[in-house]
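Missing here: one protein chain of the complex. Every other protein chain is in place.
To keep things simple, chains are lettered A, B and C as they appear, and every chain counts its residues starting from 1.
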Amino acid sequence: MGLTGGFKELRPAYGFDDVAIAPGSVTVNPELTDVHFSIGQFTFDFPVLAAALDASVNPFLAREMGKRGGLAVMNLEGLQCRHDDAEAAIQEVVAAAQEESAAVIQRLTAPPIKEELIGRRVREIKENGAICAVSCTPANTKKLAPIAVDAGCDIFVVQSTVTTARHLSRSVRGLIFQELIANIQVPVVVGNTVGFEPTRELLECGIAGVLVGVGPGAICTSREVLGIGVPQITATIECSAARDDYYRATGRYVPVITDGGMRNGGDVCKALVAGADAVMLGTAFARAEEAPAKGYAWGMSTGHAALPRGVRIKPGSDTTLDRLLFGPTSRTDGSENIVGAVQTCMGMVGAQNISELHDAELIVAPSIKTEGKIYQQAQ
Amino acid sequence: MGLTGGFKELRPAYGFDDVAIAPGSVTVNPELTDVHFSIGQFTFDFPVLAAALDASVNPFLAREMGKRGGLAVMNLEGLQCRHDDAEAAIQEVVAAAQEESAAVIQRLTAPPIKEELIGRRVREIKENGAICAVSCTPANTKKLAPIAVDAGCDIFVVQSTVTTARHLSRSVRGLIFQELIANIQVPVVVGNTVGFEPTRELLECGIAGVLVGVGPGAICTSREVLGIGVPQITATIECSAARDDYYRATGRYVPVITDGGMRNGGDVCKALVAGADAVMLGTAFARAEEAPAKGYAWGMSTGHAALPRGVRIKPGSDTTLDRLLFGPTSRTDGSENIVGAVQTCMGMVGAQNISELHDAELIVAPSIKTEGKIYQQAQ
Amino acid sequence: MGLTGGFKELRPAYGFDDVAIAPGSVTVNPELTDVHFSIGQFTFDFPVLAAALDASVNPFLAREMGKRGGLAVMNLEGLQCRHDDAEAAIQEVVAAAQEESAAVIQRLTAPPIKEELIGRRVREIKENGAICAVSCTPANTKKLAPIAVDAGCDIFVVQSTVTTARHLSRSVRGLIFQELIANIQVPVVVGNTVGFEPTRELLECGIAGVLVGVGPGAICTSREVLGIGVPQITATIECSAARDDYYRATGRYVPVITDGGMRNGGDVCKALVAGADAVMLGTAFARAEEAPAKGYAWGMSTGHAALPRGVRIKPGSDTTLDRLLFGPTSRTDGSENIVGAVQTCMGMVGAQNISELHDAELIVAPSIKTEGKIYQQAQ
Partner (left out) sequence: MGLTGGFKELRPAYGFDDVAIAPGSVTVNPELTDVHFSIGQFTFDFPVLAAALDASVNPFLAREMGKRGGLAVMNLEGLQCRHDDAEAAIQEVVAAAQEESAAVIQRLTAPPIKEELIGRRVREIKENGAICAVSCTPANTKKLAPIAVDAGCDIFVVQSTVTTARHLSRSVRGLIFQELIANIQVPVVVGNTVGFEPTRELLECGIAGVLVGVGPGAICTSREVLGIGVPQITATIECSAARDDYYRATGRYVPVITDGGMRNGGDVCKALVAGADAVMLGTAFARAEEAPAKGYAWGMSTGHAALPRGVRIKPGSDTTLDRLLFGPTSRTDGSENIVGAVQTCMGMVGAQNISELHDAELIVAPSIKTEGKIYQQAQ
């Protein structure tokens, strides 16, 4: 045995900036493309979900998403179900000085989750007929899921940094997804996960959707603190392969939702070509005028009592839900008209629906900025 | 099935900055090299075309290119065929404040294309015997191509971001290239395209030239907004392989023209070594004193009514057509004497014509700037 | 024979920034994880050692590490065994102007090593029962090791930039590790090394631990001056393979300790996943309030008389031994709670001990900073 044999192998992984989509031999008029996607019995008009951040999703934004045929997920463990006047709590975070903001978020996240508020928020979301999705972590799921479902929630999301079908702990019985699904009778979406095997095992539990993404950003807390992180293109490709494998074995198609790290319409298109059925965006929705926090954003973990992660950022309130999703836009940076971008991309690669978009080609083509662009075409 | 099998595969792609040309075993005196290239029955003295941008090509510049044995393409859908006094319209764009410029371009692109102006511009280009090439998008080709050909245009260019032989749309019949070619009796150049199969299909339609390049720049609108883009070296290699395959099958040789992303003579040389028969430059020609827009440049899509892309830039008016193409130059950045650079490169790799230049070797050798160049040779 | 055959081959190597850890199919509650590690008969409660730098380890810090169940290594060739009042010497370095600091360190390193000080320092370290480890270079080992062992030192570390089992020199007999180990009767840890074969040969000598790392940093003196350096992930993978190979052959398990280049908890986790049983940190400990040099740090070679390397730096005194190792922390950059980060990482990859952590997956996923993070999730 020498240097060339028997070592731990490292497989390559790719993120959004590493790849690009290649056109194919057919083009399609974008008007002909179909971008709907489904979770369980529910079908949505476009494949872009709003993530369960207090700064992005409150009942109002969830209703507005519903009006447009989309889906927003509300976090049961954030401010909404701890404060009667959640909007006042959000404004308190917004009003805090930057250096105080983490402490303010921690303080406002300290009060207990009120069961009656879960019911109230669910009913607020459903006021005008929107499909209601709420989320919590595995630790609170057994307690909160039945309350939310009783109140009328349509889709339940179980979400933590890394969620697997098999969790070892000292407690007598942790969360068993099969039991949860058998008990609550609404589609259960679970995440986040990466990798073929972990996803395949979650699918076997009977879940109705899977959220893909663990530490996807090049610079993110999980990567610096824990060394853990899988770039989203590779994560999406592998989880989608698990979805296809499960579908071939069972005939049940479970959507893969890429969650995190996408910065513009191009990244969303790449996630879909990599195999995602939909994407989940956080900060993008915080930028809409309809969002609760006036252009500020912070993460699910910023209010953690013992190990707060992330800080309040201010992406700015510079768009509307309509412009963000459907345009029209005068911007050329891909920050608006995400659905339009997906349809235009589908046209260029000749895909008439998201399933055909999965067949488009991805190439490894790093986007490195170069200097001295003397002759670059102005086309 | 596990993590190591059955995933979507990503093939690597290379751009100009990723590669370099390696010298061979023979050198040739640059004076002995032949750089002509042909489209249909027309032969040109050098393989560098001016792209169909309003800021680069007007009838005057096209005539000047013709005098030198070269080819410029004029855009039928820009300002030239919408305004009697097109030069005044161009100067209006030039005079606009930067923040107003996109709106001004949009406004000036709003008037309809006048059929009589097509004829007038074609005749202006041909005044002194220049070969005349004009371009439009597939949507307008059926209508505008016969008018241009009737007026005496020699080469017709059909160009959009991605053009394929098969386009699906709701309209009863889209553009069929075989029909167009059968009807208009002048060589038809089509683009842009990337990839072996799409190019092979276009060649089967009987086209006389193919423009290569979709979102080639590292940072370009197509890449950010749509995720779509193929680096130009890989795009050129694949399209050239299709050309060679088609030539072996039919005996008809159709030139491949790499369009976009080239910043200096080195990039042009690399495109030719990758397999291109010629290159098309936009901003480079906008920098010539002979160009219409006094050192400004903007793209074909900047005036788009619904989805404007790109902005007016100012590369500056810092060269002449002669210096740009043939030197002499005192610059060492490759921004002038492009044809001379091609011939010197051919000398160093021992190629006596462009076809032999296709046989030179390319290596993967990223050009990353390094710091602390203490000992770098001053040779 | 042509260009494609018979050339010197270059194998790829990976550093901390090139890789990330991928989660697995099982998760574990961090409280269930076991992070102890052993050198010879000695077992430690956590796998993070303090490196033999004057700025990081004095007898006080070594005792403090011992109290917490950890290990610090003291350098016999630094200031501690040359000055009766070593703390005064350290403060002289700290008080020096930056431009004078290298000269001051050189001057203070000039006095001879005093044998009685070796004994005194060893006894100081062991005052409260800490396990005592001291280090010197191979050239001084024959002379200093017996003195240190007689004084009660528990573990002896032989350390130079590159140490091999076979060293050729003009002196009649150099250091023979087999003889040293036979003579001194305490576990001998040797380094630094990289590569399977060199490590395997060192293990054959009977050593009790191996320090991994030669010029690991992207920019380090060894790399610029000598061209020598192996990125730490590859170095750790290869040395760990030698450890496993030796264990299979002999049944003796010798810990691999990755030494150098780690900047945060994420890097420590990656080293352990790559195969290390423990890591050794230098500057990190210099940042603790308990460290001798008030937030300054300098290297073993800075005081070299003929070829000084490295300069005094000031990482700052911004943590405590407890916060550095165990938290709690309010920082999200991975600079505190290293042991907690290791346990959280183990939880996410489903490893209950360091040996299981070796089975986690590493992927190649370069962490390149990107611009324009428009949509990045605030999760």
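General observations
By definition in this document, a residue touches a chain if its C-beta (ideal position, glycine included) is under 8 Å from a C-beta of that chain, and two chains touch if they have at least 3 such contacts.
Keep in mind that what you see is a predicted model, and the values were worked out from it rather than measured.
The chain not shown here is touched by just one of B:F7, B:F42 or B:F196, and that residue is B:F196. The missing chain, though absent from the display, is touched by one residue of B:P59, B:P187 or B:G265; that residue is B:G265.
The missing chain, though absent from the display, is touched by one residue of B:T27, B:Q98, B:N128 or B:S355; that residue is B:T27.
If you put the hidden chain back, the residue from B:V212, B:A274, B:L324 or B:V339 that touches it is B:A274. If you put the missing chain back, the residues of subunit B touching it would be 11, 14, 19-29, 31-32, 195-197, 233, 237-238, 240-241, 245, 264-270, 273-275, 327-330, 332-334, 337, 340-341, 344-345, 348-350, 352, 361-379. Although one chain is not shown, part of subunit C still touches it, namely residues 1-4, 6-8, 10-13, 15, 17, 51, 53, 55, 102, 161-170, 193-195, 197-198, 201, 213-219, 221, 223-231, 234, 259-264, 267, 281-284, 286, 297-302, 306-311, 313, 315, 333-335, 369.
Following the convention adopted for this analysis, only the chains that are shown with their structure count from here on.
Fitting subunit A to subunit B on Cα positions gives a rotation angle of 90°, stated in steps of 5. Averaged C-alpha coordinates put the centre of subunit A at 40 Å from the centre of subunit B.
Here the spacing of subunit B and subunit C, counted between their Cα centres, is 56 Å. Multi-chain contact residues of subunit B (touching two or more other chains) are absent.
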